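Complex shown without one protein chain; remaining protein chains in place.
We call the chains A and B, going by the order they appear; numbering starts again at 1 in every chain.
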Amino acid sequence: MKTKAHTTRWILFAVLCVVFVITYLPIFTIIANSFRSEAEIMAKGFFDSVYTLDTYKKLLSNSEFVGYLKNSLLISVVSAFANICISAFAGYAVSRFKNRLVNGYSNLLLLLQMFPLILCAVPLFIVFRSVNLMNSYTSIIILYTATSLPFTTWMFRGYFDEIPEEIEQAAWIDGCGRFKSFLKVVLPLSGPGMASVSIYCFLQGWNEFFLANIFLMDNAKRTLPVGISMFINQYSRDYGRLSCAAVLAMIPTFIFFLVGQKYIVGGAISGSVKG
Amino acid sequence: MKRWKRCLAVGLAVATMGATAACGNADSEKPKEKSGEKPKIVFWDMVWGNEESITIAEEMCAEYSKENNVNVEYQSVPWDNFYQTFLTAIAAGEAPDCSSGSSYMPMQFYDMDAIYPLDDMIAEMYEDGEIDDYVMKDLVEGYKYKDHYVALPTGIDMQVAYCRTDILEEHGLSVPTNWDEFRHCLEVLAEPENNKYGMVLIGNGNNGKTMFQWTINNGGGLFNENGEPDCVTDRNIEAVDYLLGLINDGLVNPASAGLTSDDSKSAFAKGEVAFHWGNPGLVSQLPDLADKIAVLPPLEGPHGDKASVYWNGGLMAYSQSEYPEETCDFMRWFAANMTSYCVDGKYSMFPVRNTVLEDPAYAEDPVVQDIVEDYLPVMKNIAANSDEVFSELSAVESDGTLDAVIQSMFTQGVTAEQILEKEQENLEMILGQ
Partner (left out) sequence: MKVQRSLAGRKRDYMLSMGFLLPSVILIGFVNLYPVITGILYSLKDGNIVNTGNFVGLQNYQSVITSSRFWNAMGFSLLFSLVTIIGSYLIGLALALILNKDVPGRGFFRAAFIIPWVIPTIVSVSAWRWLINDQGSLINVLLGYLNIGPIMFLADPAWARVTVCIIKIWISYPFVLISLLASLQSIGTEMYESARLDTSSGAKLFRYITLPHLKPTSIILVILLTVWSFNDFGLIYLLTGGGPDMATENMVYLAYLYPFKYNKIGPGSAIAVITLILLMILAYIMMKMRRSEE
């Protein structure tokens, strides 16, 4: 009986390994290609290639590319920060105040997840033009802050739901109002929640393509995903450069997941799935 | 603990209020023009040549800025998604002062009131005799739209046919001159087992050029005299039937539907195909193969037609420009001094100014002579057989869905009529009829 369970364990392990290899095949090949020269990618196999950092050096000394990196970083960080500030309050309201207005609003947020962005893109384009914000970081930061907002509000709600109101009541007895008890009691207790929301927002901004492609037309302001798609086509299918740029674009994602994996996985779930 | 809380509170306050304002300073770096400074002109140039062409153009702009009371800022625009780049820039009020671009862009943008007409400048050029420097005056007139000149031509893009003479010789073939001979060459050249074919029927990322090329070559065209889509005609059916015959008999690369012009070019360079339809500057981009490549004159169709499709390329000025006169002066200067830009930058279009063509790099190039002799006299634009050009051609020339028609030729059992009806439907959709 025990050996049978033992065998099953290892069979399952083998299944996981197979899925792992299939899942990671594209990622491993792109990482490997990023260390090979264009000529070797075209002509040689993985095992008889020379692996160097040349492409990385070339790419990181290209001011255009470094510009994309900086833009993406700035936009993702600022929009994540702005998002936390707004969605924490909204999430708290949705979690604590059970009146019609709040419930209606929280259902509206759920509905908003469904709206095709393309429907909003043209009107937003025209609005931003009329307030002279086209082709600016501001426009894209506002957009990213808002598009993640429904999801992050629900994420926060999930976290705040788990913090019992009794803890706050102690603060009320001390004469604090809701606002103070939120800042002093609830927020400090939801560090992991803030971490996961900020990681979520950062990655949304870091990965987003559609809006950045439309709203930032100046090459000096483009973000990494759009930059890569343009940059690569310009030098027609240079896989060495493409792989290298793609790997650099993946790095923050990997780091965040090594560091914040525990928080974000739990966070994304409790927020979204509880619904 | 207390300090941390205060920090948080301050942070929250700053962020909520300043989420937008905080990053506003990053945008305000665009300097508003101060009095006493030189006027600034922004020039967006498409990538027409190699990487060096960008450096050359930047130097030209710097030189012009030094000698004139104006600062020209050069920006290279990648072709990828360029149409959206221009359209959104115009819509956002961020248009450049002048630019190069695709062929029918100036007409379309003119209809959107975004183009500054060049009438005065071109009238002056006629007076000064500068127009005589153009290989064909028709080119300048080709940019006359609704009685205004909407752009100044700088080059012609064409689908020039090239062949690898070494491969033809190896197989004992002579250079084909008509459709039958061409088919015979493909029959001899096809070696599916080695992934070698006579040609790639480019079906991806080529904006329907392949379709224009073959129908117009046969004296057909996708429009009638009134500029309405008119695809299902005898000549077009004949052309498509010919292509279907090549496909069904396995004479073209079966992966063609997914292959781009670049793929075809690299297959041509590697000797995997013997024929390639490409831009006029191709040979200078493949210097190692120069003595193995020859220009194939436009093939003669079954009725003796041998037309070839071309696209006008030029510089245009935008109505949003604050300095239209300075912009025109710059454009005129740029167009007149393109020799190094074309020669060293490996200009992909065919230069239209005699000053450029007199440069030894062009004058002594047999390819150029062939193009002048064989192609220029039989050129037709994509509006064929319409009497006039129209602005919707801009959407047509940059539309990938026309490639879909080439792609659908690789479906089993499809007929020429079905394909052309589909093309008709696509064009009607784009033209909004």
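By definition in this document, a residue touches a chain if its C-beta (ideal position, glycine included) is under 8 Å from a C-beta of that chain, and two chains touch if they have at least 3 such contacts.
Note that this is a predicted model, so its numbers are computed, not measured.
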Checklist outcome for this item: Out of B:245, B:258 or B:377, the sole contact with the unshown chain comes from B:258
Checklist entry - Tell me, which residues in chain B touch the chain that this view leaves out? => result 16, 83-84, 87-88, 90-91, 108, 112-114, 195, 203-205, 254-259, 263, 395, 398-401, 403-404, 407-408, 410-411, 425-426, 429-430, 432
Item to check | For chain A, the residues touching the chain missing from this view | outcome: 9-10, 12-13, 15-16, 19-20, 23-27, 29-30, 33, 85-87, 89-90, 92-93, 96-97, 99, 101-102, 105, 108-109, 111-127, 142-143, 145-147, 149-150, 153, 166, 169, 172-173, 177-179, 203, 206-207, 209-210, 214, 224-225, 228-229, 232, 239, 242-243, 246-247, 249-250, 253-254, 256-258, 261, 265-266, 268-270, 272-273, 275
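Rule of thumb we're sticking to: only the chains that are shown with their structure count from here on.
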Next on the checklist: Residue numbers of chain B touching chain A in their complex, please.
Outcome noted: 5, 8-9, 11-12, 15-16, 19-20, 22-24, 26-27, 47, 75, 77-81, 84-85, 88-89, 91-94, 262
Next on the checklist: With touch defined as at the start, can you tell me which chain A residues reach chain B in the complex?
Outcome noted: 74, 78, 81-82, 84-86, 125-126, 128-129, 132-138, 141-142, 145, 183-184, 187-188, 213-214, 217-219, 229-231, 233-234, 236-237
